[in-house]
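Here the complex is missing one protein chain, while the rest keep their positions.
Chain lettering (A and B) follows the sequence in which the chains are written, and residue indices restart at 1 in each chain.
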Amino acid sequence: MDLKKFLTEVTAIPGTPGYEKPVAEYIAKVFEPLCDEVTIDHLYDVIARKGDHGPRFMICAHEDEIGMVVTDIEEDGSVRFTRTGGVDPRILPAMEVLIQTKEGPLYGVVGAKPPHLTAPEERNKSIQMDAMFIDVGLKPEDVKSRVRIGDQIVMKGKAVELADGCMSSKTMDDRACVATMAECAEHLEKMNAPAEVMMVSTSKEEVGCWGASAAAFNLAPDVAIVVDVTHAEGPGTGKWDAVPLNKPAIATGPNLHPMLTKKLREIAKKYRVDYTLEVCPGGTTGTDASFTNVARGGIPTVLISVPLKYMHTSVEVLSMEVIRETGRLMAHFINEISREWEDLTWY
Amino acid sequence: MVLKELTSLRGVSGNEDAVRNYILEKVKPLADEVRVDRMGNVIATKKARLESTGKHVMLSGHMDEVGLIILGANDNGLLSFRPVGGIDPRVVVSKRVLVGDDEVPGVIGAKAIHLQSAAERQTVLQFDQLYIDIGAKDKASAERLVSPGDYVVFDSDWVEFGDGMVKCRALDDRVGCNCMISILEGEYPCDVTCAFTVQEETGCRGAHTAAWGLEIDCAFALEGTTANDIGMAKGYREQVVRVGDGVAVSVMDGGSIANRDLYRRMCELAEEKGIAWQSKCYVAGATDMSRVQRHNGAKATCVLSVPCRYIHSASNVCCFSDIDAQYQLVEAFLAAGGTF
Partner (left out) sequence: MKDTLKILCTAYGPTGNEYNVAEIIKGMVAPYVDEMKMDAMGNLITVKKGQEGGKKIMLAAHMDHIGFVVTDIDDKGFARVHNVGGIRKANSLYRRVVFENGVSGILAAENGDDANDRDMTKLFVDLGAANKEEAEKMIRRGDFAVYAPEFTELSNNLVAGTAMDDRAGCAIQIETLKRLGETKNEIVAVFTVQEEVGLRGATAAAFDVAPDMGIALDVTLCGDTPKGPKIAVKAGEGIAVKILDNSLICHPGVVKAMEEAAERAGAKYQREVLTAGGTDAGAIQRSRGGIPSGVLSIPCRYVHSPNEVVSLNDMEDGVKLLVELLKA
């Protein structure tokens, strides 16, 4: 797969939580040549199936992105908004955005009171979201006829290639992880793994992982593998808060199945996938894994993280090699586990 | 003594293997069907041995305990860690701990009081300022003994003291596990399923799946619950429950409201049988019932707890008479066929 092309294209397609249809349709097209069957369910989860016998694996990476939504239109035509998912209000001033109106995307810029009109004591505080607005440069009556309360808003960004195999774009969280599934599919093809693998691009992760929890219920897999981004070391990250940028991280903690996590680490070692161990101490991991894990009667889950700098901004940075390695690791994991399936001891 | 043996086992949330293996060995001869689900819960069902009312009662107690988890070793050999479950950072300083399945001993130290500034003496040391010291001289030496992800328990043994009191770690909720093992020894005119759950302390995650596929008429959490009854606390509002006053029957907590009829039935049954009981109405915290009640269809639920002082610390304190009262009330309900 042309990874750079995929990331450039996929990160530019809107897909705020609940409104993932456009990105779901793009992803479905990408997976069609790689898989046996691709479907989009009623929540816009894309389910790409490869193989039709043996143990059933589900891989989850989410396709939705953080964004905003129109709450009101002021008399002067400025558009008020709130966020869906964890947008940091500090990154918004002067951000370019696209409002997804019924007639198509409408360009706008996020505005706020200029600094020289701001009292000195306020200048040291970050601007709150309800003090901001979107300027679409139209007359108030035109704004009202084009923009409706509830219209979705996405950040506008551009994918760029950086030094040392790095790439930056908006929405690398978590479309980059969708790419790891495509990489995995290519490896599985060569391995001829005796498994049924369902690669699910999940919806609505940023607002509570509903897509993954629905898919886990519907598909009832034997094992779930979740791929999500994690914080890479960068400016201001604490010693135990972040992992190196240049290798995938395998997560461990109460949420994740102990035997499978151990297997995953052994298989990584066997196939020389360099990884960091990421400890997730809490009750949940804050990813789809927390939901697949308790779906139905419990689905053993492992979590692999792709390190990402500047998460939830429009300039997220990652290493492309990590995406390839993560795909390779998952394929080996599925292949090995499915070959020794009958002999596994779960506890 | 089963309870004493249970509290000697390591079982931080996500690492309940030792407790699970012990319980499996105990309940296999007692129950008709014993399975371990994919979350790691032990589900043991005993069919009615006496003429059956046709009812099926679920009991749930958690195997796990609060503890710590290792993030990794620092260059100076000290280990950084985080809590697993709700632990107050103020209670971990100056405690002995056991790290990993090999139980490597360690201590959690702090700067000596003599060296602290006046401001430092007023501030709580947070988890990122605390370290486990296993005596290792450097990172490499520490890494030979422990790995990131190792689970840590408090090193706190069984001490009987005072008027029928016991101190140990993990009484919350090995008392519930102990109660269920005793219950499985009896014979009842109804079916009973005991769920020994995992990961309660990290958000009742085991209980999410424990009731999956079970057709039950009602469910009880058998818990240890916060008692704040000595010191200066006044009235039930501050005390929550009182140690020695009997099993606590919950009206509501932060996670579930008891089924009204089931709650009333338990109160009346305790009165009728002369079992020491108290009502609990403290609207905070949650138990496995917060999941069982509504994860796969509506269930009638109620929480029965043993009052426990200094819960979520190295030293839990319970009273034997309360532990007995919890058993007596559950036994009476089952002996009456599980009707309400």
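Miscellaneous remarks
In this section, a contact is a pair of C-beta atoms (placed from the backbone, for glycine too) under 8 Å apart; a residue touches a chain by one contact, two chains touch by 3 or more.
Values in this document were obtained by computation on a predicted structure and should not be read as measured data.
Of the chains displayed, those contacted by the omitted chain across the entire assembly are A, B.
Among the residues A:V110, A:M132 or A:A214, only A:A214 touches the chain that is left out of the figure. Residues touching the missing chain, restricted to chain A, are 17-19, 21, 41-43, 45, 69-73, 80, 82, 84, 130, 148-150, 204, 207-208, 210-211, 213-215, 217-218 (touch as defined at the top). One chain is missing from the display, and on chain B it is touched by residues 218, 234-238, 251-252, 256-257, 259-260, 263, 279, 281-283, 293-300.
Throughout what follows, only the chains that are shown with their structure count from here on.
Partner chain A is touched in their complex by these residues of chain B: 12-15, 17, 20, 36-41, 69-72, 80, 82-85, 128, 147-149, 199, 201-203, 205, 208-209, 212-213.
Taken together, the chain A residues at the contact with chain B in this complex read 238-240, 252-255, 257-258, 277, 279, 281-284, 293-294, 296-300, 346-347.
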